[in-house]
Structures are given as C-alpha cells and as structure tokens.
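One protein chain is absent from this view; the other protein chains keep their places.
Chain nomenclature is as follows: A and B, assigned in order of appearance, with residue numbering initiated at 1 for each chain independently.
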Amino acid sequence: MHTRNDWYVACTDADVTADHPFSSTVLGERLAIWRAADKVVAFEDRCVHRAAALSLGRCEGQNLRCMYHGLLFDAAGKVVDIPGQDVIPPNAQVRAYPVAVHYDWIWVWMGDPALADPAKLPTLFDGVDLDDYGVVNGELTFEANAQLISDNLLDFSHLPFVHAASFQAPLDWAKSPMTIKQLDNGVRFERWVENHTGFHFIESLSIGVNDTWMGYDYLVPGVLVMFVGCFPAGTARACDYGRPDFSKAIAQVSTNLQAITPVTEKRSHYYVFTGLHRAASGGGSDPAIVARNLEVTLQAFNEDKTMIEAQQQIIDGQPDRPFMPTVHDRGVTLYTRLKARLIAAETASHADAPLENAN
Amino acid sequence: MHTRNDWYVACTDADVTADHPFSSTVLGERLAIWRAADKVVAFEDRCVHRAAALSLGRCEGQNLRCMYHGLLFDAAGKVVDIPGQDVIPPNAQVRAYPVAVHYDWIWVWMGDPALADPAKLPTLFDGVDLDDYGVVNGELTFEANAQLISDNLLDFSHLPFVHAASFQAPLDWAKSPMTIKQLDNGVRFERWVENHTGFHFIESLSIGVNDTWMGYDYLVPGVLVMFVGCFPAGTARACDYGRPDFSKAIAQVSTNLQAITPVTEKRSHYYVFTGLHRAASGGGSDPAIVARNLEVTLQAFNEDKTMIEAQQQIIDGQPDRPFMPTVHDRGVTLYTRLKARLIAAETASHADAPLENAN
Partner (left out) sequence: MHTRNDWYVACTDADVTADHPFSSTVLGERLAIWRAADKVVAFEDRCVHRAAALSLGRCEGQNLRCMYHGLLFDAAGKVVDIPGQDVIPPNAQVRAYPVAVHYDWIWVWMGDPALADPAKLPTLFDGVDLDDYGVVNGELTFEANAQLISDNLLDFSHLPFVHAASFQAPLDWAKSPMTIKQLDNGVRFERWVENHTGFHFIESLSIGVNDTWMGYDYLVPGVLVMFVGCFPAGTARACDYGRPDFSKAIAQVSTNLQAITPVTEKRSHYYVFTGLHRAASGGGSDPAIVARNLEVTLQAFNEDKTMIEAQQQIIDGQPDRPFMPTVHDRGVTLYTRLKARLIAAETASHADAPLENAN
C-alpha cells in the first residue's frame, strides 16, 4: 500500500526526448511521459481506442499521436483527431497526471489532480545550494517491494555490515542509534560523531580528528534528503549537539537526494543524486573525485540490492512469519505508522468524494 | 476461443526432417509432426506410457519410435511394439490429427477428424499462379493473443502509423476505409487508389501515376490472402471500381498468404509468404528485389509485433476496461461476430455428438 496524493519520480528529465514518449510504471500504472512544446506531460499509457501503448506514440508539438491508428491527443489527454472519422466522442480522453520537473527528475502526482501540491516536492536542507556541489546521478532497479528499501534507509545500523566493503563505516554506527524525531511527513535522523576521522572511501578527502554531523529526513512517499559534513573538533559540544551551521563545515561536505519509486509490488526503481561540495575539501571540484563518489554510492546501493532482493525472496517463500524487532527499528516503526495514517486518511477522503479521474 | 474444425499452420514443410519429429503447439496442444515414408503425420506430443515427448522420437519408416522406453507407433497413432512386452493393450494409441501439406506449410485439422475438409484449405485468388511469382517465406512469434493480430489485419488504417518506416503508406490509407464485404468464412476488403504512384519501399519498382488495386480476404481461423497491383490509369473507372483483371496489371504485382496460429492464449505464431510477379515490373525475377521484399515485410511485421505485444501487456494489466470503437472497426466487428457464430455452431454440434478423439 502506498499513498497516492504524493509526488513519485517516474524518470529523469533526460529520459524524455523531444520526439517520443518514455514508458514508466509507477504504483503498477503504466505511464507515457512526453514532451509537449512547453512542458512535460504524463498520460496513462493506454489509448482509449484499443489499448495501444501511447508510449509508442509520436510527439507532434502540443499533441501526442497514438501510432497504432493515429488518434491525436492534446496535452490534457483529450482526443482532438481520429483520422477518417469526423465525430469525436466526448468521453474520448485519457487520464493525464500532474507533472513537476524538479532537480532534473520527472515527478508525477499519482492521486487526485485537484490536490497536486508543488509544496509537497521535497527540497534539500536549508543552507544547501546545489550549485555549490559537484553532482552525479544514478539509478538502480530492485526486484523487491519499495517498503523493504524504506526499511533499509530507516535503520542505518546496517552500514557497518551491508556496506563493509564500500562505505567502510565503523562498527560504532551500529552500536549507538541516531537521534530520531517524528516529522509531519516523515522521520528525521541526526547524529554527531565526535573525535571522528571522516569517511575513508575517498582517501584524499580524509582529514584529521573532527566532529562529523550526519542528518537525513526520510519522507513519504519514499524520499531521503541528506547532509553530511566534518566540522572543527568541538563543534558538536559548541552547538549543544544540535544541527550545526552547514557553512562552517570544513571537509567531506556532501548532500544527496534519494527517491524510491514502487514500480509494482515486487519491483522498485531507485533514483539518487549525490553531490560533493566544491570548496571545503569537499572534492566537488575534482571530476575524478565526483566520479569516485558515484562509483562508491552505486557499489553501496548494489550491496543493498543484493541483500534486499534476497530478503524479498525469503519473505515470498514464507509470507506469514513475523519479524523480531530490535532497538534499531524505531525509525521503521515511526515511518510505518505515519504511512498507515496517511493512507487511512486518503481512503477516508476518497470515500467522501471519489476521484473524477479514477478508473 | 477459436474454431476447431479448421486447418491451422503448425510448421513449414522444411521444418519436418526425415529422421526426427518437429514439435509445434497449436491451440495449446503440443504436436509431434513427423515424416512417414509417404506422408506427414501429426500426433499429440505425448506417449501413452508415461507422457514422454514423441517429438523427441525417431522416425522408422512408416512408424515413430518413442525414445524414452521404445514404444513404436504406426502412422495412425496405434502402438505396434512395446519392447520386452508381448501384449499390447487395445487402447494403446495416441491421437493423430489430419494433416495437409499446402503451399509448403503443414496444416493440421484441430477438430473432428471425420470433418477434415481439404476444400477448407485457403487458396490464392483466382488468376494468381504462384509459379509466376518470386516467393519468400518468413515467420515470427508474437507474445500476444492471436485475436489482437487478427484485429490488426482487419483494419488497415494502421498502415500510415505503425508502418510509417517500412511500407511508407500515405495518410490516405487511414482517412478512407476499404470496401468491406462479409463472406461465409471471413471478410473481404478491396480498394482502388486512383492517381497513385505505387508503393515506394522498393524504389526500383516505382512507376508513374496509375490506378492501384489492393484486395484481401481475412478468413477464419486467421488466414489472410492478398493481391496488390498497379494498373494503367483509368482502369479503376473502366471496371466500375470492381475487381480488375489481374493479368492487366503493369507493375508492383504481388500476392501473399499470412496465417496466424494461436500457440497459447498469450502467444501466436505468424507464417507468411510473399511473392512478387516475375514479369510486369513486379521484381519477382530479381533475387535482390525478392530479398528486399522479405526484408521490408518482416520489418513491418516486427512493427506490428512491437505494437501488439505492448497492447497485450496493457490489456493484461486492465483486462476489464472496454475499447472505444471507431469507424475503422467495421471489419473487426464483422469478423468477430462471424467467428462467434462459428464457435457457437461447433459447440452445439459437439453437444449432439461428442468427438471420438476428445481428451
């Protein structure tokens, strides 16, 4: 189960060319995402005539042509031409989903179009300007339910084990939990590590003893926003172990956004961009280091993928066996409850006023 | 649903070697098709003993040997030898299907053997002698229900869209319908295009302004018989827009046969041969043009395959959503009703007299 009144990443901006739609499946629904003259449009991927794939269609200015029998759709989804037929039935229309282009990704609003709210698009933390960062994009497909990926991201005690080879996080990450705080739309995780020596997977960025801060929000419907940085020793205590002034970071300053898109109940797509600060010993000005950052990130996410896909197979084999929670599952629990509340609220509101565009 | 008292193409004549059977599945039934000394035989692909595949067997003159435990079958399907056992049970027999070798394909009668009727084998149009044509064969597998392929062939308004890259048909093909006539066993489509300049996918066959005639029958259980030719300008009017004398065609004279075999509910096999007339600027005497004809034909059928397989997936995802018919669907409607009537008649007659060989 997933919330519908939320933005999901359907593809990257670069996936959508000028001439042909891109086919993407979100929450089990096939979408044809195409570029009209002045905007990106998302249609259900099904022609009203005989269920042909509109994602095999052709962009014609403000319109999309189905390339089976030539029906032409305007950007609102309405049929405006049926070659060889004069009359167009008034209900000849496909569903169009609200779209936002945000951080170079195409986000699609899967719920009631009337409720589509740009303010619900996630943003990086205050004080982070992406222009200051050397950024790289990556994506992966997991043959697993999106919830298992969320669970992974809601408990970073897996770092020293799953990512022993990539991130090389110290065992300390598993032994003490992060500070966890419930948000209206997710869960916030923060921690200071005093007397840290930074992360070592990019050797040239390693520094001496410092105070390292890591914080991330994990937000419904499955978005992670993170900032990490090394600060002068003593900073943690000086700011009373609260969130620091990011501009005072001295090394290994990075930020990233991760979005988990449920494709089907057993497949998820994982979008990520990760940036290293150009100044402050961040490495973001050095193309080799930026490339190395992506390499390690994808190595780590593939470690997650191996673990989570096997987990999915095991669960499929014995779907009714319960888990045994540990102290590290608090974030998972908070997020799971929040999501259940939001889904219940959506269901209640749908009962009052059914969606106009519901199938 | 498909008619059973009909001939279906199970394989090509060349598929069946002298020594070993060919395995083919028609209407979900596995067949072992093998070459006896004087004829081609089609068995159900299941040994009576322990369900071994007879298609893994060995041809021995007039008999087929199962290569699991050695049972020997005569061409009627009767067991004539069980190595090591003296007595052969009287019911030791596999089903044998009536077979016809016709136009170099192996056609199998899937219904009541007593009703197998060679007259139901489709033939090219009167006036077409295949010896006059340079012929090439092709085949494809579609991961889709055969009905979706029939629907495609029953509405040629898809030509300018699906086949924009291959056949390069003008938009006119979508804007005006063909003349459609119900037949006892299918639907007949015919059209004249006056002031046409022929098809351009084989440049060397292009001619000046002419009257082009195209006609095809789409016949139960899924066979298309076609003739196309360019005639001197004025011919359409001279023959009152009826069927012309094929011998008067001057260029681009071609004929073809296409057969759609339902393999399973989600897979179909597509057999085609296409011939270009050797004379009359047909190109049929030029091996390069004959080869080019097959190349374009398969390119086009692969365009259909891409479209139809996506359509099948979309229908599978939302099987209950209705289509929205257009003016072009008349042929589809006529054929669908005819097929339903034929299936209903078969069912009624089965209720009266069950098949002797029914499983």
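Everything below uses one rule, namely that contacts are C-beta pairs under 8 Å (C-beta built on N, C-alpha and C of every residue); 3 or more make two chains touch, one makes a residue touch a chain.
Values in this document were obtained by computation on a predicted structure and should not be read as measured data.
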{"item": "Contacting the left-out chain in the complete assembly, out of A:G138, A:P177 or A:P232", "value": "A:P177"}
{"item": "Contact residue for the chain not shown (choose from A:S247, A:T306 or A:T347)", "value": "A:T306"}
{"item": "Contact footprint on chain A, counting only the chain that is left out", "value": "151, 155, 157-158, 160-162, 164, 171, 174-177, 306-307, 310-311, 313-315, 317-318, 321, 323-328"}
{"item": "Contact footprint on chain B, counting only the chain that is left out", "value": "28, 30, 45-46, 48-53, 55-56, 65-71, 82-85, 89, 91-92, 359"}
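Methods note: only the chains that are shown with their structure count from here on.
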{"item": "Where chain A and chain B are represented by their mean Cα positions, the distance between them in whole Å", "value": "48"}
